[in-house]
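Only one protein chain is missing; all other protein chains are in place.
Chains here go by letter, A, B and C, matching the order in which they are written, and residues are numbered from 1 within each.
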Amino acid sequence: MEALAPPAGAPDEALRILAQEGCIQCNKCTMNCPVHRVDVTFSPRKTILQAYLGGSDALSERDLWACLTCGECQAVCATEVPFPAFIRAKREALRSVRERTAPCKHGGYKEILAKIMAKPNLNQDRRGWIGDGLQVADAGDVIYFTGCMPYLDGVFTYTDTARIGKAAIKVMNAAGIVPMVSNAERCCGHDALWNGDRETFETLARRNVEWIRASGAKRLVTTCAECYSMLKYEYPKVVGDLNVEVVHMTQLIQELVAAGKLAFTKPVDLTVTYQDPCRLGRHSKEYDAPRAVLRAIPGVKLVEMDRIRENSMCCGVGAYANCDAQTKFLQQERLEEAASKAENLVTACPHCRIHFSCYLDGQPVDPLPDLKIIDVTDLAAQALG
Amino acid sequence: MTGGTRKIGVFICHCGGNISDVVDVNAVREFAAQQDEVVASTDFRFMCSNQGQARLQETIKEKGLDGVVVACCTPKMYEDMFRGSAKEAGMNPYLLEIANVREQCAYAHRHEPEQATEKAKALVAAQVAKVRNLRPLDVKTAPIHDGVAVIGAGIAGIHAALLLGNAGHKVTLIEKSPTIGGNMARFDKTFPTLDCAMCTLSPKMNDVFNHPNVDLMTYAEVKDAVRAPGRFTLTVVQKPRYVTDACIGCNRCTEACPVSGPKSPIKVESEWNLGLSPRKAIYLPFSQALPQQWTLDADHCYYFQRNHTCGICAKVCPADAIDFTQRPEEVQVEVGAVVVATGYRPFDASQIPQYGFGKYADVYHGLQVERLLSSTGPTNGKLLKKDGTPPQSVGIIHCVGSRDEKYRSYCSRVCCMASLKYAHLIRERTGARVYNFYMDMRANGKGYEEFYQRVASEQVGFVRGKPTRVTDQATAPEEEGKLTIVVEDTLAGVVLRVPVDMVVLSTAMDPEDVDGLLASLKLDKSPDGFVKEYHLKINPTETAVKGIFVAGCAQSPKDITDTIAQAGAAAMSASMFLGSGSMTLNPLVAEVNPDLCRACTRCSEVCEFDAVRVDPEALVAIVDETSCEGCGKCTVVCPTGAITVRQFTKTQIAASIDALAPKAVAP
Amino acid sequence: MSAVAREQGSIDETLAFLREARIPHQAGELLGYATDGSFLTLGVPTLVVFPKDEAECAALVDHAVRHGIALVPRGTGSGTAGAATAPPGSVLVDLERLGACDARGHRRGLFAPIVVDARGTPADLAKAGPDDELYVRVGAGRTSDETNRALAGHGWTVAVVPSSGYSTFGGNFATNARGSGTPAFGPFGNAVNRLRIVATTREGARVLEVTDREEVRRLAGHHGLCGLVTELDVRIAPIPKPEDMVCALLSIESEDAGHLGATIGGLMKRVAAECRYFAGEFLFIDEGIVRPDDPIRKDPVLGGTFVLPAGRRRMILLYRGRKEGMEALPRIAAEFPEVAYREITFPQFRALMAVRTAATGKALRRVNVPGAEDFIIYDPARFGDVLSRMFAAVEGASGRPVGHHYPDGIEVHYRPQAAVTRADIEAAWAMIQKLREAVLRTELTVEDRKEHGLGLALFRDGSPSRHEELRRLKAEYDPANVFCPHLLLPEIEGRFIGSSFRV
Partner (left out) sequence: MTEEPQVLTLCCNWCGYNAADQAGAAKIPYSPGVRIVRLMCTGMADPYYVLRAFERGFDGVLVIGCHPGQCHYKSGNLQAREQTDRLLGVVQALGIGAERLRMDAASSSEGPRFAEIVNEFTETLRKLGPSPLKEVA
């Protein structure tokens, strides 16, 4: 693999970010890296030493796009070397050198969607998927940020993502909240940021913060871990304060149940195990709210997997950048672990759900007991009766 | 070499004014010259002329071009030619693209020259963008196996096999029934010449039977076929005859065989005579059958059906040629080409109950009448009713099953002439009154109309109308004991009831039942059930599968004249195909990047040509480049972009879309 | 043919062999394998191979013998003595997947442990008594962390676990690593009952099974000289029930490091004599040892430990053991008025161990430079002298001595805290040489390379009798001298890689 050479003299920004923390070459990151387990030539430790010795252009293009940016290496590292941030910076550098050669997966669909939503004068008609019986409004105290949900079922036909959105609105309506779902909403830009297209990310961030601030709402809730990590942690770095409190749906449900505004009356008799989405867990440090919701639902029996919370294992695809032969074996390993604990794998991110469903829909590597992938908000809605 | 600096040449054709009168070729040339990585941009009056080609080749050599865009007429005209001459000049032909500035710009927008020029620039820019992303393709070829198989030994198969054999090819002629000859051998006479069918057919049968280059396999059926580059491997089941080559043809076994005897519980009708007469278990279909070898039908033989209680044939056989131990045997036949000549079988008239076929004794279908009139037939050529007496009057009904939405929508083309032939022969031999009930008289071959006029002159009663039913219920004395044909004479405008002694149904032609064979050869059927040809008009003898040809009634109903013509054409095409020695594989097919493939089988699920399969061991999709047609359906359903069609990848198409986009938008 | 040509020839042959045998490998740009946890380098290896099972190891060794190629085994390469660095021209054999892969060669983190007794017959953990002598039979590529995760459900744990819980058992055995559990079971070699090793003859590879405990003890610490260990029976012990265990936190503050050392040295001497414990750990605390936002600062009991006025040094001592073994500890602590004693819960003990395991805690913007982090003081009474000389030598540098209190001595690790720039890293390295000069003195009863293995100094440090024994083992197990031939060269010296960092 030919190394990637930015023009000479350009400051090695990626190396500067990497060298914020000192790597002691202890190999703990590589021992826990899911990609390393299936492709032994991909090794975060080797990449870091290469960068220390040869600068970040010593990194091969194969390694750059094999990384899931799931953050497990940084979580287990004693000195928290920011490897995912290094990879992101290198992808940004690459983008300016020449167009990224590995198009976003699934035919580049999400990438081009984000670019379209970055356009200025766009009046979308985003509420087609809501259907009747659910109340949403043009304004209100609580914004329900739906991100790319209206467009996912257009291509990912093996699972029904709008179902999560409907469940969220049902739960909020039950708790007396009529969420504002705005047509001015744009894609949160997560894939653009993590695939190195910083320009599109910042445009989307500015367009989104415009209507959020103008809405006068107090809180913004989202059911997607990627949107949550963007709006809560990445937007402020680009556009400053959003003037709204960003919460994930599971945090809102936990709060509503505690405040007695939400009661789960209908038991849901399922044994479930919980998949910590990387963007909600490691990236945003939210491990407990989803578990609290699951415990609050009568009839649900939560059996934890071995690798959970900071050591949770990624669903195999980060920002739709890497989906190939290797990720298939990762997904088999994780789903085998889940199937050994329960018949239902619950997660809190529509994209984990899409990737796992795509795997189950496309000939698993080895036979797997039939496992169902359910979103935690969907489960909560079922318990409302 | 994408991404590196390419050396692209743009050549704009004036097309002798067709283009240059509307499109400002100088502006387009200047525009092209400024495009990235374009190193040569010229225009010429006739790019397709020899000088045009020479100019193209010189520039390629001179500038070392590794990409060419020719702005001229539709690629359908000269794309292959331009690619050929680029190849001669040493450039990979698949780095050449055509910008269709004639049909899509000069012609379509004659009244808006500036817009036509703008659009021409955009089309050139799009093709240059695509060429920048193309990579050279090497055209793989596969050696073609030298042999050819002809399936079906009717007149079509025999004629094709003879021509191919004479052309020096090694032919394997495979026939399902015990003898070659097909349906034609059953005929008595042929129209319009009234030659005796066997007199014209048997010389060809003998030639093919004794032809040094033709290996004949009779009583053998093709069970399966596997296709590989330049080669077909046919699995042929040689059914056991239980009679060895020692057979001297003395017929003693047939005489001794008790089957179909008066008191014999096992009875079987002769397929050859289409149920008009019984036959023994061990038999020769007809006297001039080739090979002259008896066949024992184990399904109707005491030895096999009543655990060895009989063996009379073995005992009486002077040449000790009976061998009960023979078993079916599978033979692998490897050939480079296949000619499908499986012929037709008569439409089952019992499907039309109103005509009483199978209900009334003296209702026959056309082929049965051929047997009755044939000297080798059950009645030695004398037209007799079931009760053995000659008929006084015969009614012949045309289009039975043909041209009918409920049965066969097509016209079977031959039955009008066949019906006229029967009318003539019956009149000539028995003097019986003959009526022909027809809708339209289709006598459109050479000498056909003249034959029709001649038969009309022999007092044959022609009634233009399609009979509604045949009944034995008499409503008048003259109908007693007769079969009455009820018909509206559309010329006279009156309903007639015509009592006759015998009714002949001119049944439609059905394709022979070869679904299994077609499936294994990946051949399609056209809606009427016959084998689908490559192109109905200009290529009726080839099929969609390279190396497979079709001839005779297998492709659609036709008379012997057309069958011979088509068999000759099929043989010629097959011979040319084999003669070329190797077949070039279409390079513009799918390919898989193993690193990206998730073995999720979505590509094979949508592939209509069974051209991509997932290897369960290696967990990767593998494309069979000979079956892949390059349609690209798989590339859309592939989640990882692992499978792409060469020269139509996402990067290449996206690049041309960007180049075509309106300029107002920054790229 | 010149040596280089011969060497290139054999490498091409090796590549062809590996491709044909479908053993994962990587050639070309191997800058990433230039060093291990020691920051020492011998240059860049020519090839890295990743065998997944004994069969592939045997095939590789067979090929190496026939083509005269040097093999340098590596577990995860977390060793800090340079044992896992490979000189140019040699082949680095990464064994971290050995015995840990599925049929497709993918490393599986979760697995069902195979438990055997001393004779090697399978045993059922559910029916095992607390005192049974049981072992887990694991591939050499397995790590303590994942094995403990597999055993946790049954309430058992690996007996000897070095602080780098993710190092492989093969690596632990090769360096005879010490760790928690050593006070009770000794170094790692003592906790291995049987092993399989791919050794050599003059003609090719041979696979041996070593079941004699003494031979296993001799082989422990072979640093890869004798062959590729592929499978081991590693001693396991029941996880002590919290109610049977007690954890103690002793802490002492002073400006004078010497006084600290002397006091604690005296206490340690008494504890070693009168108590029996599983783990004895000490570390020096300073303001930056944990990040400002680290939750441990808010812990009601432990939070105070990290609040320290400038200029004062605090040293904390952690003990954990069975109640009956630790009864004397409060009494001994009471005899040292300056030492504060308190019992803490096991989670609190683990929280402090996490701080200690990172050797420097989660230091902001720092890198721990190894080099002087593995020496032992046999006589605890000299602890005061050693500490005062140490702090004098590293005056001004930010770094924290941490270590273990073993029955036979005090193991000290000192890693200076360099900013992540080449200049700072090189300065720290220079200072380490000064520290070694000051502390590695026989009169202070101090010996280098006791816990993390001797690495490249295998035949420089350590006792002559051990060197003799190692040469005998080498001749017996690896007559073809395929494994780590560079270790036998007396002048072998790792170069400090920090000086070629581009940070």
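FYI, a residue touches a chain if its C-beta (ideal position, glycine included) is under 8 Å from a C-beta of that chain, and two chains touch if they have at least 3 such contacts.
All values reported here derive from a predicted model rather than from experimental measurement.
Hidden chain, full complex: it touches shown chains A, B.
The chain that is not drawn here is touched, among residues B:58, B:88, B:103 or B:515, by B:103.
Of the candidate positions B:126, B:301 or B:400, contact with the unshown chain belongs to B:126. Taking the complete complex into account, A:154 is the one of A:131, A:154, A:299 or A:369 that touches the chain left out.
Touch with the chain omitted from the figure is made, among B:8, B:47 or B:116, by B:116.
Chain A meets the missing chain through residues 107-109, 112-113, 115-117, 119-126, 128, 150-151, 154-155, 157, 183.
For chain B, the residues in touch with the chain missing from this view are 74-76, 100, 102-105, 107-112, 115-116, 118-119, 122-123, 126, 524, 588, 606, 608-609, 629-633, 635-636, 645, 648, 650, 653-654, 656-658, 660-667.
In this text, only the chains that are shown with their structure count from here on.
For the interfaces A-B and A-C, the C-beta contact count is higher for A-C. For this pair, chain A with chain B, the centres built from the Cα atoms lie 56 Å apart.
Those residues of chain A lying in contact with chain B across their complex are 98, 103, 105-108, 323-325, 327-328, 358, 361-363, 365.
Touching chain C in their complex are the following residues of chain A: 3, 12, 15, 19-28, 30-32, 36-38, 40-41, 43, 45-50, 52-55, 58, 60, 78-80, 306-307, 313, 329, 333, 337. Interface of chain B with chain A (complex): residues 3, 594-602, 614, 619-620, 636, 639-642, 650-651.
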